[in-house]
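Complex shown without one protein chain; remaining protein chains in place.
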Amino acid sequence: MHVDLPESELRTYLGSGREPADFDEFWAGTLAEARSVPVDATMTATATPIVTLDVYDVAFRGFGGQIVRAWLRVPAGADRPLPTIVQLHGYGRGRGDAVENLLWASAGYAHLELDTRGQAWSGSRGATGDEAGSGPHVPGFLTRGIESAEEYYYRRLITDAVRLTDAARELPLVDGDRLLVTGISQGGGLALAVAGLVPGLAGVVARVPFLCDFPRATVITDARPYREIAEYLAHYRDRTEAVLDTLSYFDGVNFARRGTAPLRVTVALMDAVCPPSTVFAAYNNSPAPKSITVWPYNGHEGGGVDDDMLALDAFAEMVG
Amino acid sequence: MHVDLPESELRTYLGSGREPADFDEFWAGTLAEARSVPVDATMTATATPIVTLDVYDVAFRGFGGQIVRAWLRVPAGADRPLPTIVQLHGYGRGRGDAVENLLWASAGYAHLELDTRGQAWSGSRGATGDEAGSGPHVPGFLTRGIESAEEYYYRRLITDAVRLTDAARELPLVDGDRLLVTGISQGGGLALAVAGLVPGLAGVVARVPFLCDFPRATVITDARPYREIAEYLAHYRDRTEAVLDTLSYFDGVNFARRGTAPLRVTVALMDAVCPPSTVFAAYNNSPAPKSITVWPYNGHEGGGVDDDMLALDAFAEMVG
Amino acid sequence: MHVDLPESELRTYLGSGREPADFDEFWAGTLAEARSVPVDATMTATATPIVTLDVYDVAFRGFGGQIVRAWLRVPAGADRPLPTIVQLHGYGRGRGDAVENLLWASAGYAHLELDTRGQAWSGSRGATGDEAGSGPHVPGFLTRGIESAEEYYYRRLITDAVRLTDAARELPLVDGDRLLVTGISQGGGLALAVAGLVPGLAGVVARVPFLCDFPRATVITDARPYREIAEYLAHYRDRTEAVLDTLSYFDGVNFARRGTAPLRVTVALMDAVCPPSTVFAAYNNSPAPKSITVWPYNGHEGGGVDDDMLALDAFAEMVG
Amino acid sequence: MHVDLPESELRTYLGSGREPADFDEFWAGTLAEARSVPVDATMTATATPIVTLDVYDVAFRGFGGQIVRAWLRVPAGADRPLPTIVQLHGYGRGRGDAVENLLWASAGYAHLELDTRGQAWSGSRGATGDEAGSGPHVPGFLTRGIESAEEYYYRRLITDAVRLTDAARELPLVDGDRLLVTGISQGGGLALAVAGLVPGLAGVVARVPFLCDFPRATVITDARPYREIAEYLAHYRDRTEAVLDTLSYFDGVNFARRGTAPLRVTVALMDAVCPPSTVFAAYNNSPAPKSITVWPYNGHEGGGVDDDMLALDAFAEMVG
Amino acid sequence: MHVDLPESELRTYLGSGREPADFDEFWAGTLAEARSVPVDATMTATATPIVTLDVYDVAFRGFGGQIVRAWLRVPAGADRPLPTIVQLHGYGRGRGDAVENLLWASAGYAHLELDTRGQAWSGSRGATGDEAGSGPHVPGFLTRGIESAEEYYYRRLITDAVRLTDAARELPLVDGDRLLVTGISQGGGLALAVAGLVPGLAGVVARVPFLCDFPRATVITDARPYREIAEYLAHYRDRTEAVLDTLSYFDGVNFARRGTAPLRVTVALMDAVCPPSTVFAAYNNSPAPKSITVWPYNGHEGGGVDDDMLALDAFAEMVG
Partner (left out) sequence: MHVDLPESELRTYLGSGREPADFDEFWAGTLAEARSVPVDATMTATATPIVTLDVYDVAFRGFGGQIVRAWLRVPAGADRPLPTIVQLHGYGRGRGDAVENLLWASAGYAHLELDTRGQAWSGSRGATGDEAGSGPHVPGFLTRGIESAEEYYYRRLITDAVRLTDAARELPLVDGDRLLVTGISQGGGLALAVAGLVPGLAGVVARVPFLCDFPRATVITDARPYREIAEYLAHYRDRTEAVLDTLSYFDGVNFARRGTAPLRVTVALMDAVCPPSTVFAAYNNSPAPKSITVWPYNGHEGGGVDDDMLALDAFAEMVG
């Protein structure tokens, strides 16, 4: 069933509007600090049974200088810079195994797939831990370090994603002028963040993005993972304002306001995990050239393979 | 949690032992009738954004002469017969879209993917209906036509699968002497069936196979889809013997007794959908060169990407 | 809890308003084709332990000339035409057994109970299959043949129901001028359809009717069976308009606009299976003499035995 | 799925064997006290739309002299004593409405249907409260008054059932020498109790009977209503022995040991509400001429209409 | 998720407005009748392992003269009248054990804890039954005796609560001029009732109170225990008006209109058990000095230990 506002109201909904005054300063400082360490991007050929693609194990220095991994897949024998899809993953997923997720490279792109620090317990595996500790929190990552913007988990993960674009530009098979960023759910939210922080991207495809409009998201759905935040605040009742402040530094609505690369968004009207108003809040605030696809009968699975095809169309146009 | 017998008992469990006297006659007649119509295999190149593979839309005549579809994927530019993986799908899935399921062909095989008549409502789409009607039945396919072996849905579907191997041997990119058959769940059960009916296969990989040891399967789990049968018999109480008779013509245990191609099976000890005893009942009865992988902490997802890798290893050995 | 609009808005809600231009032509053609085959109504006395009623096994030719069954029950020894209740069944139910459903005949009516082709897996048994095949569809009947109005399952079932009224008028114990049509849920939706297609009925009692206002029904509830359609469209995203077009030929709102026999409807405000707005959409469009009973604290069970009593009152008045 | 011992073990299982030394004394005293008040059976014709049956509102004095209600239905115009079915109801059900439950009388029997004191919140309505209070207890009736055998709810309800047989013998349309007792679930357990307490019955049909082998029933299932007892003991841990002592006066196993009228039992192997071992414990202890029907694929719905037909066959034989 | 109106609408919502004309007369009569029996308050020292508090087993005559129990806890050695907290319990809870619930007395108050007649099956135990019987009802206490205001369970329980304040004023360790009344959920509803019926209280703290605005409560949530009423009316459809009439004598909204002692209320916006509008309906109608704490991220657990601290602050101020 439809889980949110009527579509006509979604089309104009602008979100809860919480943006900290020092948002840009916070991120400039965070990235400057991360970039004070060389990104040290390396790629190592990985043996697989795949004959049509070459797969490389990529390592680079992410937040805090920690070594973070990624996969790079290219059509077999590729030896020149290619337009490149940077993929960020959904909640619970890591970069997976070398033999998985073959579509983007099979379509002729270089495909960079970020490992999600500390996650990777569901859907796909990973090889990157999270070196940071945390105060008491709800199981999961939504409230890890939520006591301050500096300590918040997503500060580290978003920085990793930005640093992957830095690393990409050092890799010989990547055409740094034709970087595309995409992801589903958490990956879509991260894509919006990268688009708000990294200039010069060729385009962004954010599918059913998560991490948007936290003040509304946390009160209009009981579905995980937004519910982790509600559970935290149900317990630590006196921290509501502090938590919403922390979250405002990581809200996709605020990143969307800053991104200028061409943007493609998809949203599903039966999606209780990333309710459509939270997605529209980000989309409606974007100043970029943009379009949105609305799936009326889908939940959080969104457009699935149809979204894959739409993304491939969009990518072709963005780098064409 | 473990859902079935201790592993030591699984290793020797032989099943409920219901096999009709005319089992071979039934299938010989069924296949002869199907083969009285030419298989009429055709393949049509399909435009996709994939550059590393060529994809063909395959059509052939399955049960009752009905046109059934499949995909054929090969490494781009392949123009000679390749060792070929015939893939059969799990319950609810069709052949999917042209851009999905790229692993097998990316590993250098010709990959033939059967559309599952009438199914395709979950996980992947399809383009092949089922022309046959049915008496009253529980929603789903497990009791469609269960009033007789002749009318049972799986008579049609298994025949389609056999006919796909016939069709394969007519296709110029398929090496008919190096046919491999594989599938997960329902696809694994179908693989066992094809292996029991088609001589000369190079090998079979059946992962967490469904459709095995019905007399036990229908009373030791509440999970769908076996439960469809229990629901039918809860309603039509006087047909228990007749239904078990019908099912005995389609039981993977009876097919496994007949297949002689090298066999690789995987099974999961927390799998309530295809409980491990039902899988072992088929495996333990097989006279083929065989091995089984037991996943102690998995449910019906089985070995996932680990099973993919095991299958690629097995395929390499089978056609090596 | 109340699951839909406030009652005051329900009272004026008129539905989503999708009606095909050739609605009447479609049904005129469908019925003409069905009636091109003689209805061949037969009735055979059935031995039962019941002494107060006579029960007859009725057969007639429904859609496609297929033989469809029904029960006829009359007070024991009845030998003259009686006012007759034609009962259509809820989703999943068949005509049941001869000894079930004794109320209407015990109240002095001839009682004709249609077997529901292919259904009968829940609540009551049946003896009538559905000879037609189908493209890929979600388990159940809501998306069977949904690729076109011609192939849709409900075209066959509604035609069966109309043909039962034709058959009724041939049976010696039925007074064709005093035909009453009734049903619950799917049976209520079928009753509205029959009322829109068959002139000269004495009255109609549709209880918590299903099959009404599909465009809204499929987006305001997650409950089965409407959800089957949403699941189909979640998968086959490009067919949304085509599916809604197909459904518009079978929408109770459109039938209700055409029926002129006295109409009695019941509706329940906590009914998530057949949400009250969908029922009111049909009711509010009806030009017939009509009344509606609203049950504020009921779900899809509706008025139960209270609805039985209301129906008996209504029937008495309609044929009085 | 099968929820209990293998059928071979069920066939010999004799129960937990807890029987108080003064069981017979307890019940002799209870019934003597109840019978010290005249039963005062009355029957009042009730107007209904039913023409094939006459329905009477019956009142009599049950436990504590409280007025308890029942329905009596007979074929219309009956004016002589008929073989009579005394029906006892399942948990949550009352005698229902006058127009419900027409089968037994339609088959030519007088049909007496006990109202269940205080219950009647689910499935059918009632008109008889329970005048007794209770100590703290779990919602429902299983622990009401469980602090002692004297105060236990089922002492009152079983006495009502016995008193209904006393009342029956005073009614002019009842043939007191051809009394049959039957019920489903709680009704089946009550039927076993009546059979153990009332001599001279023509026969008993107990379907999926409840209230048997409490010591085992309360630890092998989580299903309600047995679970009410487990919940009580989870809370009042020090009363376990006292509660099991109380229950032993009401255990169907102990009643079954005493009943000598011909006995027909049905049991379902997937019944988690009344697990089959508890039913077999009662059945296996019965010294009466007996038979049991085992439904392998049913849950607590048991044999449904098939059990109705079996019961009618049994009744015919018992009074034949 | 938020389960009710937006907070801005909650702030002015006044409830469904059903108040019987003889509300005051009904309660005056009820209390007069109860007070026609002496309250007979007794307190007996109870041995416990607690050394910092003295615990007394209190007995008094509640509704119908029935003996009702309570605990009295005071700081060890207390021998003079203390400001006293009268605590009423949530649904399913009794007064518990002597060693539980130590906070209020440890904070220096006399603490009187009412046993809830007949309840005490969940969370804490009790020692007080309910001597009254009931007509047919849904398991639980919400529909026990609902056939009339005179017979309704809450008439007895509210009277017990009022009588406990009478009893309190007879106890030597209680300062009758500094009586505080508090409770959570049902206990909060009872506190509102006591505040509306007993003059001269020092203050009231009602946390997430239950038993408010029944006409709305029963249609906007499916959660128990309000749902018991909806289930009753789903069954006994003709009694809707009568039931709502009965409930209007027990509605916290009507009590809140009458209470004049300082009032502190807490409410949670994710509380589906006691939806916030029903709480605000009571609060907004109160003429007392009052304040309300809104917990945005809590369900029915409300403010938990934060509410404890708020209550201690409020108590200190109320008796300060």
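The first chain written gets the first letter, and so on, giving A, B, C, D and E; residue counts start at 1 in each chain.
Here is the rule we use: a residue touches a chain if its C-beta (ideal position, glycine included) is under 8 Å from a C-beta of that chain, and two chains touch if they have at least 3 such contacts.
Because the structure is a prediction, the values reported are computed rather than measured.
**Q** Which displayed chains does the hidden chain touch?
**A** A, B, D, E
**Q** Among A:Ser134, A:Thr240, A:Thr260 or A:Thr293, which residue is in touch with the absent chain?
**A** For the chain that is not drawn, the touching residue is A:Ser134.
**Q** Please identify which residue in E:Ser106, E:Thr240 or E:Thr260 touches the non-displayed chain.
**A** E:Ser106
**Q** Could I get the residues of chain A that touch the absent chain, sorted low to high?
**A** 94, 118-122, 125-141, 143, 231-232, 235-236
**Q** Footprint of the hidden chain on chain E, which residues?
**A** 49-53, 75-76, 96-97, 99-100, 102-103, 105-108, 125, 305, 308-309, 312, 316
**Q** By the contact criterion defined above, which parts of chain D meet the unshown chain? Give residue numbers in ascending order.
**A** That gives, for chain D, the contact residues 218-222, 230, 233-234, 237-238, 240.
Everything below uses one rule, namely that only the chains that are shown with their structure count from here on.
**Q** I need the common contact partners of chain B and chain E, sorted by label.
**A** A, C, D
**Q** Between chain D and chain E, tell me the centre distance in angstrom, where each centre is the average of that chain's C-alpha atoms.
**A** Chain centroid spacing, chain D to chain E, equals 39 Å.
**Q** Using mean C-alpha positions as chain centres, tell me how far chain C is from chain E in Å, no decimals.
**A** Those two chain centres are 50 Å apart.
**Q** Residues of chain B touching 2+ other chains?
**A** In chain B, 125 touch at least two other chains.
**Q** Based on the touch definition given at the start, go ahead and assign the chain network to line, ring, star, complete or other.
**A** other
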